[in-house]
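Here it is: the structure, laid out below.
The complex appears here minus one protein chain, its other protein chains still in place.
Moving on, here comes chain A:
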């Protein structure tokens, strides 16, 4: 555990869900070769804890396969980047950028995503009664309007991507943004801080909802962790 803390560059993920009954696999990939490596964060809940909204099979594949692949490929790309930078190989450095953006973005986005979800019996889906709630009412009119807007934008997104509730650090305004593929939210604006992100890649819902993405978007609000979003919001607007 300490070894991971030294070698991972990510912010520490809450590991508080690890009671004796936890069945989450600790598949932390610790790359001891370079300090820039990242590791797969653990989920703070069981794979099946979000049923029936998101099936355990999807959570397991999403975490153990997809996110793991992003982590591994990102670490690979970083190693190659280090070599290329050391050698002064500019074409190689530029060529690696798309792999870093894709896999690194995938790691960042999914790390936020796991924190954005919470089982219903631990408070998932409970709307915020804090300053974030007020801000939502101010910027969007009501929680329902926000949900509708995010669902509409998520459903309309062509191909793969993410839909975000984002906070503009400069103007302190909330907006709904979408990004394509695994682009992180900062690629839309350097001042944007992600409060909530919903993965609308097909792997996030296809096994359960098939091609009916609107149903997935409608249901995912039942397990959204507003507490995390509020914390981030308060930290940024403090």
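We adopt the following convention: a contact is a pair of C-beta atoms (placed from the backbone, for glycine too) under 8 Å apart; a residue touches a chain by one contact, two chains touch by 3 or more; residues count from 1.
Rule of thumb we're sticking to: contacts and distances are computed from a predicted model.
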| item | value |
| --- | --- |
| Among "Elongator complex protein 6", "superoxide dismutase", "CCR4-NOT transcription complex subunit 11" or "60S ribosome subunit biogenesis protein NIP7 homolog", UniProt-listed name of the chain not shown | "superoxide dismutase" |
| Hidden partner chain, touching residue among A:202, A:215 or A:231 | A:202 |
| Chain not shown, touching residues in chain A | 61, 65-66, 69, 98, 102, 158-161, 180-182, 201-203, 206-207, 210-211 |
